[in-house]
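Data block below; observations after.
In this view, the complex is presented without one of its protein chains, the others remaining in place.
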């Protein structure tokens, strides 16, 4: 029989390399654009990339004809691209974006976004995020978990991630949130995931991170805004429950929706059953939204999202 | 080549007999019960049937432990049942129901409920109901279609069903609703299906038919109550839309929910796309609710439904 | 009270014009392309349209990077297009397609495809197709219903569509299929929908209509190929059943899949329950596939489909 202790030598980065779904060996640029629609925009952008010897790996675009808006996401291989990486933004802005009133973001595959998780007492979303992170599914760094309770410290320890507790109340909120922001700035956090964080965040905090705080709400929004949505769903007698991930805005549970999913329930289900079924929804919906954010596949406009495939 | 005219001789009742899913050859009794829960209720009811030589074909029960309520549906073969059909109600009431504060309904498979359809200008739900009716899927009679517009008269004619138009407005509503009720009483209508009937019904009308008016609302209730839910869903930027069938109560879109279903949408979908995708949801959800009602499989309590399988 | 007879004057084309989801007032061209992928194809095609003053209303493209294939569907307004309608095919072929080994189809919104329905004894898919047709949902003509049984003649009559019966058996199949093809050629039929047509079609017949016969199979293919899939699903004890619409090829139930959907079942469901639940799946899945075909949104390659949104 193989000795058990022997196995513990399995090195960590061997393990990390499993489960990869995206070929990240290539150095690529990602361009996200939105602007007023007009003829020839798509040709213009693809021509900019092609004529400079960029090989397009992914292209998706959307025209909202009712509002006359053009949305585009394009990713190309930088291997033989003529424009130096640090000049692309400047060139694209001067040659194309300014003329066509484009709002754009430019990202590079080498940049790893840095994410902080906020959590309270429930572990299901936290475990799901950290399991994917540990398995190497995502191009992200998670240096920091922040909580208003001590309960999840043990989970953080299992994944070797720093856990900072800020016991926020109404009275100390302004002060502790300032500390949280300072901490996140020190760790160069790019975006925040609220993994069932059960504490209202102030407008000041939210304004610091526009379209960069992802929440999971345990209902099919806009139904059952606010506290205790499973109780409300039970009382109303709905036959389907849901979960919604969205960017946080200053209006409660009203930010741009990224992802939703639902599951069937029946008269046999108690509130506790809804809570149990809801957990599976919540964690998957949140992780899918986080995944889209990490891959720069979300554009927000008019409080709605374009989520590219 | 076979002559086309020849085929038109195919008689109507041959066609009617296809697609049957339930064996309706047996004469059965259906008992629906709800009452305060206590030990032994299930044994009591099944013993009543068994000891009188009734062969139970279907039994489903539910105990709501939070509210302490017992719900049951049982169906049995009357072939060798000792109690005469017209005495069952009396016997069950005296021997069991009164002692245990049971509210109950007794139905017989030979009774065909009579249903009226209310419709406005859209045909998809109407066609779906009539196609099932014509195919013999349901144990129901549909002698009557009522509308506030002339548009669907042609559909009614195709299915040889009487079509009565009442051009209801706010001003004449009291008078025309009285005429509608008189008409339905003349036709012995048991329940009403609102197949996208776009006219608010008065409280007086609703009170005439408690838990006997089935509506289809084109949203995932309680989200998007009221008019133009697809427009509201589009504006909110939801990623899933739904449809809800419910019993009509005097509070708008707030009655007991019978059935819900949903479908995914994306940023690519215009309001018109939502309307199109919604139509498929609406007709199936409404027909499933109607089917459960016809089969006496719905119990309403506290504005929620128990829907037996 | 409004007299019922009065309503029957409602004219047919008034009724036809309801329920439209697509703006078909514009005269548009639709181009479907597939070819080996290389840089600049998208720019090339959009430039061809833009530079000739065509306003693009819809564009979707897909690159299969594993197989190195480019797929595209583009639709544009012909109002100010410089190239005359009857020359577009020629110009596009000469200027672009030949150089880049493109296979392409060109369609115009004014052309109404002509569809024949084949049916046997079950009415649910037939009713669903005809209800959509009658409501004006689709840009299609349905001049012809063909059957191997007389049962559905009554449904055809309700919708004023010719019904031709060919009592096909193994022995007379060659002869009767030849008559069917002759009939369809006389009626200029473009494509065929098998709406639960329970008779194997010969390879000769299929070869006449490559990627132009749409079938609905009542299982989640490739599970339960062949006869009696609901019985097989019941025997296997699956917890979900499905329906699959696909183009018919000479290999049974193995053609390119267009659309699939599923529904949950449980141990409580008998084979008859599966048949009943399956009917709702079948009709919606088939109609969705037909809709995509009518809108020229399907490309077939390597026995798989690209279905544009």
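Order as written gives the chain letters A, B and C; numbering starts at 1 within each chain.
The rule we apply is simple: a residue touches a chain if its C-beta (ideal position, glycine included) is under 8 Å from a C-beta of that chain, and two chains touch if they have at least 3 such contacts.
On a predicted model such as this, the values are computed, not experimentally measured, just so you know.
Considering the full assembly, B:42 is the residue among B:42, B:69 or B:181 that touches the omitted chain. Across A:183, A:232 or A:254, the single residue that touches the chain missing here is A:183.
Considering the full assembly, A:163 is the residue among A:71, A:118 or A:163 that touches the omitted chain. Along chain C, the points of touch with the absent chain fall at residues 62, 64-66, 71, 220-224, 236-240, 242, 256-262, 266-268, 270-271, 303-307. By the touch criterion stated above, the residues of chain A touching the omitted chain are 1-2, 4, 6-10, 12, 14-15, 18-19, 21-22, 121-124, 127-128, 131-132, 134-135, 137, 147, 150-155, 157-159, 162-167, 179, 183, 266, 268, 272-273, 275-276, 279-280, 284, 287-288, 309.
In the full complex, the hidden chain is touched by chain B at residues 39-40, 42-43, 46-47, 50, 55-57, 59, 61, 63, 65, 264.
Here, only the chains that are shown with their structure count from here on.
With centres computed from Cα atoms alone, the innermost chain of the structure is C. When each chain is reduced to the average of its Cα atoms, B sits farthest from chain A. For this pair, chain B with chain C, the centres built from the Cα atoms lie 33 Å apart.
With each centre defined as the average position of its C-alpha atoms, the distance from chain A to chain C rounds to 38 Å. If you average the Cα atoms of chain A and of chain B, the two centres end up 43 Å apart. Residues of chain A in contact with two or more other chains: 65.
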